[in-house]
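Here the complex is missing one protein chain, while the rest keep their positions.
Every chain is named by a letter (A, B and C) in the order it is written, and numbering of its residues begins at 1.
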Amino acid sequence: MFTFNCDYTEGAHPRILQKMLDTNLEQTVGYGEDPYCAQARQLIRQACGREDVDVHFLVGGTQANFTVIRAALRPHQGVVCPVTGHINGHETGAVEATGHKVLPQPCGPEGKLTGKQVDALVQAHWADEAREHLVQPKMVYISHPTENGALYTLAELEELSRVCRERGLYLFADGARLGYGLTARGADVTLPDLARLCDAFTIGGTKCGALLGEAVVLTNPELQKDFRYVIKQSGGMLAKGRLLGLQFLALFEDGLYQEICGRANQLAYRIADACREAGFPFFAQSPTNQQFPIFPNRLLEQLGQDFLYSTWAKVDEDHTAIRLCTSWATREEAVDQLLGDIRALGKEL
Amino acid sequence: MFTFNCDYTEGAHPRILQKMLDTNLEQTVGYGEDPYCAQARQLIRQACGREDVDVHFLVGGTQANFTVIRAALRPHQGVVCPVTGHINGHETGAVEATGHKVLPQPCGPEGKLTGKQVDALVQAHWADEAREHLVQPKMVYISHPTENGALYTLAELEELSRVCRERGLYLFADGARLGYGLTARGADVTLPDLARLCDAFTIGGTKCGALLGEAVVLTNPELQKDFRYVIKQSGGMLAKGRLLGLQFLALFEDGLYQEICGRANQLAYRIADACREAGFPFFAQSPTNQQFPIFPNRLLEQLGQDFLYSTWAKVDEDHTAIRLCTSWATREEAVDQLLGDIRALGKEL
Amino acid sequence: MFTFNCDYTEGAHPRILQKMLDTNLEQTVGYGEDPYCAQARQLIRQACGREDVDVHFLVGGTQANFTVIRAALRPHQGVVCPVTGHINGHETGAVEATGHKVLPQPCGPEGKLTGKQVDALVQAHWADEAREHLVQPKMVYISHPTENGALYTLAELEELSRVCRERGLYLFADGARLGYGLTARGADVTLPDLARLCDAFTIGGTKCGALLGEAVVLTNPELQKDFRYVIKQSGGMLAKGRLLGLQFLALFEDGLYQEICGRANQLAYRIADACREAGFPFFAQSPTNQQFPIFPNRLLEQLGQDFLYSTWAKVDEDHTAIRLCTSWATREEAVDQLLGDIRALGKEL
Partner (left out) sequence: MFTFNCDYTEGAHPRILQKMLDTNLEQTVGYGEDPYCAQARQLIRQACGREDVDVHFLVGGTQANFTVIRAALRPHQGVVCPVTGHINGHETGAVEATGHKVLPQPCGPEGKLTGKQVDALVQAHWADEAREHLVQPKMVYISHPTENGALYTLAELEELSRVCRERGLYLFADGARLGYGLTARGADVTLPDLARLCDAFTIGGTKCGALLGEAVVLTNPELQKDFRYVIKQSGGMLAKGRLLGLQFLALFEDGLYQEICGRANQLAYRIADACREAGFPFFAQSPTNQQFPIFPNRLLEQLGQDFLYSTWAKVDEDHTAIRLCTSWATREEAVDQLLGDIRALGKEL
């Protein structure tokens, strides 16, 4: 049985583990102030092409999201996101638990917001005479790639960023799967672009080969101030913080991050191509490691005999969108076998 | 330079790392529902002598504390603790950030609460006609060992537990360094005692040889309900949750937890004995891995040349209490060298 | 210039003011424990036909809503409401500020939820394997009348109540304009019905003739416990609490509440009839004191010369729904004059 249901079913990439082994007995200061965290920070700054950004290593994605948001917003301010945004529907209300309303906006299957959309809603807020009875939009949250595997184009991101700056909102990009986004076919958004266009963004570790950990990059000085206090208060400051630094060091010191994510994308494209050729339509177009083919329900049981997949969305009475993921740990032979099954099932369409 | 300043300067015990290596490529379900977490839970239940307790693995101590507290309390309720309690002074107000007042109580240098003290304050609350203007005490938080290394006796813990049950309060014990407490000279509180007397307690991993992680044991069914939702919302649910399960499995499957903590205690006693013999008094009596000798300020620089220690408290203009810690990773020769220094410094008293 | 824009442009009904004058120099205990609050509570209990309900007087509607909700929910639980619900869009995120997500549901222009809708969403929650990553629905919030003036029928309310009880959710009805709902043409929901079918509901004072104040009625014993602590903590406990009790005493001791609200409804019907006859369609059907006719934008300026109205919704490029309200203080001659204007404007349609 092979698992394609998500991209965090195995442990860490061996080069990460090796680094942990090699340094295990060294004595370092705690709470992320050790030399390994410092090195990893430096590498990330270089990769972003900016020396003036702050980099923090947090334990997980939900935590990174709400920590950034609560550090940035005043009590009456909320965060705009697509209705499909992870903070809106898959974090048990963690943002609201910190006191802030999530302001979900309609979006297509790709799960993206447009600058125009943001502009309209912010203008509507400030034009409303009763605006003090409404939550003030102050931050825009997007995911890149989105929850449905899609990517913003550079033009789209620039437009969003321009609107946010014009209207006085922070732009925050959740990069839980950023590695897949940076290495996707046709992707034109780079780390320096994110560092230039966003006020904050995360570089996901957990879903990109690490054991755990997300790097939070803060580019806006307003968000940088006292951020470590807020991490500590939010339960995100690891005593043995080097565990996070070491992993990002391994991922960034010689291109491992992009290497393993790029490879996973390639495997995903093979799956996508097979689905397409076999006649399965897609729920959303994804150039990244998550693919969302639509299967007739009657074929799902058969598919499930050899492979684990995620159920993603009910399309109609008879059809279901499923999620198939690849990762650093996906084996070629597992993909080969999956392709065989897809082709076979395609004949029963 | 050897570090005695805290017990989390190295990585994880090698047997923990080995287990991570051995299982790294296995595919398991996420979020703590994998077989390794299940096994670790079962071992902890056995060690507690109760099959009906819930065991959850969280990322860190601050997070474990505020997650338990916010899951248990209603908005108007607060948590009583000694003024030295970790939640009161070293977690950046994480409990208050979840909306609950910490109600600190005076205590001696050992950092302990008494049942009598709790009884008096709870009775005073309910006798107060204006009690609705006060925070209602609903939980008692203690640390075992305390922040100053001391231990509750079984009789003290039984008394606290009796009062809490009589008065309708939850008793929650923070066991960030529980391993050292269970194996200390003269300790008479066991895991089954904690499971019998507390409504919730933690079994610390980070400071007892793990990379990270705290086991939360919930014995009171009222606290068990929906706890995983609250973990997720609080940012404490690890995607690759097995990382935590594996570590507790390694610590509990063949007595490693008590073995390494017991050894660290023995090394700490050697340090304590040397201080005593050399004429250094103690800030607090500790039978565990943290020792708090008082040094004349004029000798501290010299001590600091070879060893890292923590500054703990200013005793008077000329004297400072310091903390010296041991851990699974403390080397005998480092201790030997420290003893030499202590003896030498003692002659300058 | 007459104001029809809302129902709180004047002070209090004269009989309320008179009661304040008559008792002004009496000395009473504070914080709502005085004899006038007690009498008012007793009258409300009688009007509800239940002696076992708790009645509290709070300062305002937003406060009453978030106080009830935060007192009732655990951290991971949320409150389901129609997307038009007051808590979702007009309280500056007050519910989220207490840590709880509002779960807005689609609804028609009337702004109502159905039992079926609630049933489906609650079942979907519990059927979801990843439900611990979602906010748990635990309360249903409705308004009666709704924000758009509509009323639940008794059958609809019974169905909602049945579903909530079957699925373990609390049903909470916001009665900011309850008086108009109880006395509306065709209304079949009574105070005893609300007390029988809801776990909590409010009886609005501010919009029904009082200076300020909302009565919160708690019928479910789970919600009654310690509620005064939560009021105090939420800033809703008035030192001179009798000010609220006196007003509800005046409103309930001889039928004033229903008398003045019923009269306002009658005036509203005259306005509605005039609009209908003049050819103006309606944004929502309302049998209560708020009417929502749709006007061509070109006629609005003319209407606004003599009357204040609220802009409610943009219907299309050329048409706008407006709100016209009546209250205890609406004068017959103002209505007469408004009717004249409406008829005149109708001729320009």
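Methods note: contacts are C-beta pairs under 8 Å (C-beta built on N, C-alpha and C of every residue); 3 or more make two chains touch, one makes a residue touch a chain.
Note that the coordinates shown come from a computational prediction; the quantities given were computed from them, not determined experimentally.
Novice: Per the definition of touch given earlier, which of C:Gly235, C:Gly255, C:Gly279 or C:Gly340 contacts the omitted chain?
Specialist: If we include the chain that is not displayed, C:Gly235 is the one touching it.
Novice: In the complete assembly, which of C:Thr9, C:Thr114, C:Gln224 or C:Thr311 touches the absent chain?
Specialist: From the options C:Thr9, C:Thr114, C:Gln224 or C:Thr311, the contact with the absent chain belongs to C:Thr9.
Novice: Among B:Thr92, B:Thr206, B:Gln233 or B:Gln291, which residue is in touch with the absent chain?
Specialist: B:Thr92
Novice: What does the interface between subunit C and the hidden chain look like in terms of residue numbers?
Specialist: With respect to the unshown chain, the touching residues of subunit C are 2-3, 6, 8-12, 14, 17, 20-21, 23-30, 59-63, 66-67, 91-94, 97, 206-207, 211-212, 229, 232-240, 242-243, 329.
Novice: Considering the whole complex, not just the chains shown, which residues of subunit B touch the missing one?
Specialist: Contacting residues on subunit B, toward the hidden partner: 75-76, 78, 89-93, 96-102, 130, 132-135.
Novice: Using the touch rule from the top, list residues of subunit A that touch the missing partner.
Specialist: 31, 70-71, 74-76, 98-99, 132-133, 136, 226, 228-230, 232-233, 237
Everything below uses one rule, namely that only the chains that are shown with their structure count from here on.
Novice: Taking shared residue numbers divided by all residue numbers at the interface, is the value for subunit B and subunit C over half (same) or under half (different)?
Specialist: same
Novice: Could you work out how far the Cα centre of subunit A sits from that of subunit C, in whole Å?
Specialist: Here subunit A and subunit C have centroids separated by 42 Å.
Novice: Rounded to the nearest whole Å, what is the centre-to-centre distance of subunit B and subunit C, using the mean of the C-alpha atoms as each centre?
Specialist: Computed value for the inter-centroid distance: 50 Å.
Novice: Please output the residue numbers of subunit A that touch at least 2 other chains, ranges allowed.
Specialist: 91-93, 97
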